[in-house]
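Every protein chain but one is kept in place in this view of the complex.
As written, the chains take the letters A, B, C and D, and residue 1 is the first residue of each chain.
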Amino acid sequence: MASFRSGLTQWARKRSIWVFHVNAASCNGCDIEILAALTPRYDAERLGVELVPSPRHADVLLVTGTLNPLMRDRLKTVYEQMPEPRHVVAIGACALGGGVMKDCYNVGHGIDAAVPVDLYIPGCPPRPEAIIFGILKLVTGTPDPVMAGEAHVG
Amino acid sequence: MRRTSADPLQRLSAKLGGALHPERRTTLLTVDPSKVEEACLGVASLPGLYHLSTITGVDLGDQIGILYHFWEGRRFVTVKTAVPKTAPRIRSVAGALPAATLYEAEIQDLFGVAFDGNPYAGKRLLLPDDYPAEAPPPMRKEADPEKIRRMMKLE
Amino acid sequence: MTPVQLAELLLFPGLTFFVWLAFLFEWLERKTAARMQGRLGPVVAGPFGILQPVADFFKLASKEEIVPSESDPFVLRWGPALYFAAPAIGIAFIPVLGYQSVLYHPLDLLFMFFVLGFSTLMAGLLGYASAGRYATIAMGRLVVQYTSYEVPLLISMVTPAVLAGSLSLQGVAQAQAPLWYIFLAPMAFAVFILASLAELEKPPFDIPSASTEIVGGWMTEFSGNALAYVKLTKNLSYVFLSALAVTLFLGGAGGPVLTADSDVQALAYVCYFLLKLFAVGFLIFAIKTGLARVRIDQAAKVFWTVVTPLSLAQLALVILLR
Amino acid sequence: MMPRKKLGGALGEMFKTALEPPVTEQYPFGRKVVAERFRGRLDVDPVKCTGCSVCEVVCPAGVITMVPVGKKTIGSREVEVKRPSFDLYTCISCGQCVDDCRFGALTLTHDFELAVFDKKSLIMKKALQVGK
Partner (left out) sequence: MSDAPAGDRKETGAGLMQYSPEGMMPFGPVHPSLKEPEYFKLILEGEKIVQVVPRIGYVHRGIERAAQERTWVKDIYLFERICGICSFAHSISFTQAVESMSPFEVPDRARYIRVVVAELERIHSHLLWLGLVGHWAGFDTLFMWVWKDREHVLDLEEGITGNRVHKSYSTFGGVRKDLPEGIGAKVTAELGYIEKRVAYYKDLVQSEQTLTVRTRGVGRISQDTARKLSPVGPLLRCTGIGRDVRTEDPYAAYDEVRPEVQTSKDGDIASLLVLRLNEVLDSCRMVKEALEKIPSGPFKVPFPRTVPEGEAAFHVEAPRGELFYFVKSAGGSVPERVKIRTPTMANLLTATEMLKGQTLADVPVVLTGMDPCFGCMDRVSVFDVDKSKEWSLSGEELRDYGIEYYRGRRG
């Protein structure tokens, strides 16, 4: 029974990914691509990805931007509020290492200075497919999660 | 450049004891800091020139230059003044031109120029509230971005 | 209650059945909305993504539950169960096997009023207990909205009762064998659907849970198991209200008698019922997908100046006709 | 002229959309073909790279650092040989280095599936190996 429960949980966690998004001083570029990933052309909802309005509901925190001092503490608070198991995904060159803003006086070098990051998606901005790929990689934990052979047409 | 509106500018400049430099697209009207409000109001009341594009702060070495850009048609009219770094203080034009409020607040934040009479006087607009007091305003030449980042514990 | 009845309550077509139905409803809702928006909707959880709501439920149930320190832990722990109980009990009174329901009382229509009010009350209480500020705002909105849609909802439920001359759901369903009340009292049906949208917090009346305005509304502070049950309850209420609409306006499980074999006929009744249920559900999510959210004062105005008079007029008409 | 007010004006279009095939792409279940000019991950050809440092100078994101990989004698002078190392995680794929590398050692590929669990694995040291 216990193994059934845990199998069920594993199954469910791979198919239901609720994300919350924080803009920690980004340029909007990454943010619109996250939104675009949810819109009809890319439709991340196919994979069970849903954008939720509260960090309490979320499994995955998507962070974009260079993390300036005003947003740093706020990002930490949002992370605090997420229930376990929680994951953080850094999206975009800015969130990974400051990107093109690297030596501006008001930015940090990557959000991993504030919260532990599980997955990095580089790009400026990463295209929606890259974000979908990243989320899939996060939940499956495999290096190349693209299910080329599987024909899910729904 | 249309002569009709250039002439009133000349008159305004003469009245304020300023200097007028017509450049390619921009007519520069240099005045004393104490006359800025009058100059700005004078320019803004010229036909079509009511639009204040923005206010720019420039570090000129031991002075901070302040430029008020007005726009009409194919030209800019820029009122230019400068305040010394040792006493960076100037009267706000926000009372006469409300559009200036946020632009002045930005310069106050980034260059440390005090604008007397601006609603944001003494408040932060762009920088964090706990921006280190010992750090110089970030846009001044003497400010070192590396040091500021360290002071704000970003590294 | 006999043991047989108890078994019925727990198994088919009792609670389990309706819980699965609730999952199915959410899937249908998401899939239809997706298709109407030109998308595919869920596909990976089960065939055609049909298990998506199930996956959501079990994932949430396996997550950590955070109790914000300012909140009331007791209410937060047990509230969702009570909240769940309201539609779960209510649904047991719906006649599905022909005109038979699991639970029955001659005045059970009145009990439905209580169930509907109780579930809103619980939502408010849960929001209040979680002590979040968004939740508090949501509660204000919930109360305003509830006071405005409650009256027309009740009136629209009384209308079929007057027509049937009975205050029991079974009685109302039976009385519609010759003609469904949707044809006799179409306005009451319309009012019922509108009020249901408000009760379910669906657009255009999703004001208490408007995510772009007040985050998650009264659910903002919930996480883990509690959230799983709250979400499930919302879907169950969805099924419950649709079932109520079927019973009150679409002749319940009634339909042509196909065989003399009562077991097979019972199955036919269930099929009739489900068909009608999905029709009503579909109507609700089509409306929901196609409308924008209104402002709370506009919602209140619509209910007080249009919907309530409409429902009263329908009731008066029905009484005059009888 | 104002169009007539109506409630649920989107319903007709909604049913029309529902009956059309969805526009959703199959992406994670099939490869994606991107636009010809798409600027994806940067790649370096270690054979072509001469270690001239131009790319380090022009990169706006500070992605490139020149790493000494050995010494070489030209005539009588001994000079340090350097090769670029790329911190691709901050690369903004602008292509400026590609434009400016006179030896054609750099290209922007169409590769966009770059998500990694460890930021360090995005540091590209390919050019260093060959320089040795």
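Before moving on, here are some points about what is shown:
To be clear about the criterion, a contact is a pair of C-beta atoms (placed from the backbone, for glycine too) under 8 Å apart; a residue touches a chain by one contact, two chains touch by 3 or more.
If you're wondering where the values come from, they're calculated on a predicted model, not measured in any experiment.
Considering the full assembly, C:L291 is the residue among C:A195, C:L291 or C:V307 that touches the omitted chain. Panel shows chain D; residues 2-10, 13-14, 17, 23, 34-39, 58-61, 92-96, 99 of it touch the chain omitted from the view. What chain A contributes to its contact with the hidden chain is residues 2-3, 5-6, 9-10, 20-23, 25-36, 38-41, 51, 53-56, 65-66, 68, 70-71, 74, 77-78, 80-81, 83-85, 99-101, 103-107, 124-125, 127. Residues of chain C that touch the chain left out of view are 33, 36-39, 61-71, 130-134, 136-137, 139-141, 143-144, 148, 203-204, 206, 210-215, 220-221, 289-298, 300-301, 304.
We take it that only the chains that are shown with their structure count from here on.
The mean-CA centres of chain C and chain D are about 51 angstrom from one another, to the nearest whole unit. Centres computed as Cα averages put chain A at a distance of 42 Å from chain B.
Separating the CA-averaged centres of chain A and chain C is a span of 34 Å.
Touching of two or more other chains is recorded for residues 40, 43, 46-47, 103, 152-153 of chain A.
Looking at chain C, one finds that residues 34, 37-40 touch two or more other chains. By the touch criterion stated above, chain A contacts chain B in their complex at residues 67-70, 103-109, 113.
Contacts from chain D toward chain C in the complex involve residues 7-8, 10-11, 14-15, 17-18, 20, 22-24. If you check the complex, the residues on chain C that touch chain D are 32, 34-40, 286-287, 289-291.
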